[in-house]
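Only a single protein chain was left out; the remaining protein chains are all shown in position.
Each chain carries a letter (A and B) given by its place in the written order, and its residues are counted from 1.
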Amino acid sequence: MRAHLLGIEGMRVEDIHTLLTNAMTMHEVSERVIKKVPTLRGRTVINLFMEPSTRTRTSFELAGKRLSADVVNISESASSTKKGESLLDTAITLASMSPDILVVRHQASGAPHLLARYLSSTCVVNAGDGTHEHPSQALLDCLTLMRHFGEIPTGKTVAIVGDVAHSRVARSNILALSLLGNKVRLVGPPTLVPSDLAHPRCFGNRVTVHHSLGEGLKGADVVMCLRLQRERMTRFFIPSLEEYARHYGVSEKVLRIHAPEAVVLHPGPMNRGVEIDSDVADGERSLVTLQVQSGLAMRMAILVTLAAIRGAGTSESSEGGAI
Amino acid sequence: MKAVVGGYVIDPGGVGEGAFDLFIESGTVEAIAAHGTIVPSKDDEIIDASGRWVLPGLIDIHTHLREPGQEWKETIDTGSAAAVLGGFTTVCCMPNTIPRTDSAEVASYIRGKAAEAGRARVYPIGAVSIGLAGVELAPLSELTAAGCVAFSDDGEPISDSGLMRRALEWARMHDGIISCHEEDKQLSHGGAMNESPLSYRLGIPGMPRVAEDVMIARDIELARLTGGRVHLCHLSTARGVELLRRAKNDGLRVTGEVTPHHLVFTEDKVGLYDTAYKMSPPLREAEDVAALREGLADGTIDCIASDHAPHDPDSKRVEFVRATFGILGLQTTLPIILGLVREGVLTRTRAVAAMTVEAAKCFSLEKLVPGIGTLVKGSPADIAIVDPDRIWTLSSDRIASKSRNTPFLDSEMHGMAELVMVAGKVVVREGRLV
Partner (left out) sequence: MTQPKHVPREWKEMLDTETISRCISRMSYEILEQEGDISRLAIVGIKTGGEVLGKRIQQRIQQIEGTLVPFGVIDITLYRDDIGVSETYPTIKDTDLPFRVTGSRIILVDDVLYTGRTIRAALDAIMDFGRPQTVELAVLVDRGHRELPIRPDFVGKNVPTSKSDMVRLRVSEMGYQDAVYLVHRGGDR
């Protein structure tokens, strides 16, 4: 039985459908006067966030609380890793307090897989690992598109623009969107969108790479802008933010020419004027607010769905395969 | 006098192959003759090798013994025990000890410890730069005098091309060899596995093949300029093999080695962040493995080296990017290479040559110990009697090393060094330490 959520990799299309369907139901809970259900009463969720995060952590915390779970937050500054403790020891210590679900954000790719391999009785949820995956973000992005289009997104053309090479949001979205039957275009400079990303061994054969913004956006149904991190300049990935924005900044003007029908997603936080212009971010085609709302519902769905599996939270659960 | 009788001798650098009996006196091969032509006397200790291969003791020119400084990972005692159990009678140990082997004192310490252990022949490799820091040239002449058989900053590349040039020029005075870990650190910046579609999928920073290739190209050109001897450690790329082939065609004094794991594994073994397969250079792709196999078979790559790199469990039970590089090699090299012989990748002659006489030649060990790596009359009686078909399990209790960082733990091994002697002294019998 698969009792972890380590990544979109390894998930089946039915699993994604179920999570999306369940998340739609969770919206309804958030619209009630009493925004709380007793599903996870007596269960414990630990949020182990070894990297700064506001929205993801808050979203998981609120999700746990609306499901009546006891939620404990541990941040990097409060953890013993500051005192030299290894990640695994920190996790084993926490696991010995018998949490049912451990939500992990970590700067090292594969950190949740490490924990899943050694923690036999705790369900591990990846809330972002290094430059690998951020599955709950991709699922909430799919949920956002489902709510916008009125159906599970399939057969769409999605352009993901920006620093794909270092983006866990991009990786999980590439996997989820292509699994659901969409075409995914990766758009950016060769330094941030290397051609290896289009290799079938990387993400399969629904993915193409484009170094021209216009070509990548042409006729797209969905445009997903990625956050450009300033530290990318230090290893020569971009000459300057200005130079990047000139070639790859997504503006209303560019969208009108190449993808007039497109809706726009951004995982936040945004660098306005760099990867996305304010006229897009605040405009009619922006689904950014819907994304934040979807985040809560999707994380509730993830917690409930994982907790419902037999063996989740007991030693019967599987070794650490992907979900 | 000891007599090894009835075995099938494979001695590519000496008598060739055939049913020969060996006679050993005072630690050297006294005679080798067709089976049955010399009758052992009643006083001789007879070692029955029938149905076995009798090989020159294996030689590993790339081992990390961790002593001094990291004795919790390995010591010269445990490392040389692992060596002889794996059929190796000679190992050359890398200088990334603590302190570094950049002075005569450390080199002498290692030789003293090896003599105490009394198993394999252990030769230190000296540092190229002080502290392996890549800034000042180490005292290469002093290190030569203290018994170092080559120079290396292994673990780290020699990033400063000027330093590399001067090292080659200085080493020429002693016909010294610079053994190079080839990696452009600016290109492999922070990398933890091969750069490829797979590394992009896993989100692990990649170490591109070109990081190795540009340094190989640089050092070949410096060998051309200086006339010095360059040895390329643990080749891992198809392009690197091709560069070595061309350098040899040009008559340059460049040699190369390959590890067993780069001959049998691809990067796919990393799976979902399995640190047991994290090594430097990293496991590459199928086309590289094919080129390495071809290069080893045709002699472009001179020899096989274990790159035995012991690490404690704590350094591997961490996030993939934080885990240490390297795996054990001394007890697994022979079974892995015998597997390649069974597969038809290597002839048994070539396989044995690459683990014995050709390895010795890379570091000119025959100048120190005449006849080493062969079984001709007058050679040291360093002998491995091998059952190539014996199946055994690499269980934790069979590993002599202090560390257990091998992906082969508890796996079935095919082929065993049953009896090993060093200078005529039996150190392994029935596959166990004496």
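Here is the rule we go by: contacts are C-beta pairs under 8 Å (C-beta built on N, C-alpha and C of every residue); 3 or more make two chains touch, one makes a residue touch a chain.
In this text the structure is predicted, and so the values were computed from the model without any measurement.
In terms of the touch definition stated at the top, the absent chain reaches A within the entire complex. From the set A:45, A:225 or A:304, the residue in touch with the chain omitted from the display is A:304, counting the whole complex. The omitted chain makes contact with just one of the residues A:28, A:151, A:231 or A:284: A:28.
Although one chain is not drawn, the whole complex shows that of A:18, A:154, A:205 or A:289 it is A:18 that touches it. When the omitted chain is restored, the residue from A:37, A:152 or A:233 that touches it is A:37.
Although one chain is hidden here, its contacts on chain A can still be listed: residues 1, 14-15, 18-19, 21-22, 24-26, 28-29, 32-34, 36-40, 67, 301, 304-305, 307-314.
One rule holds in what follows: only the chains that are shown with their structure count from here on.
Chain A and chain B have Cα centroids lying 45 Å from one another. Residues of chain B touching chain A in their complex: 189, 195-198, 200-205, 272-273, 314, 317-322. Contact residues on chain A toward chain B in their complex (touch as defined above): 6, 9, 86-88, 106, 108-111, 113-114, 118, 129-133, 165, 168, 171, 194, 196-197, 199-203, 235, 320-322.
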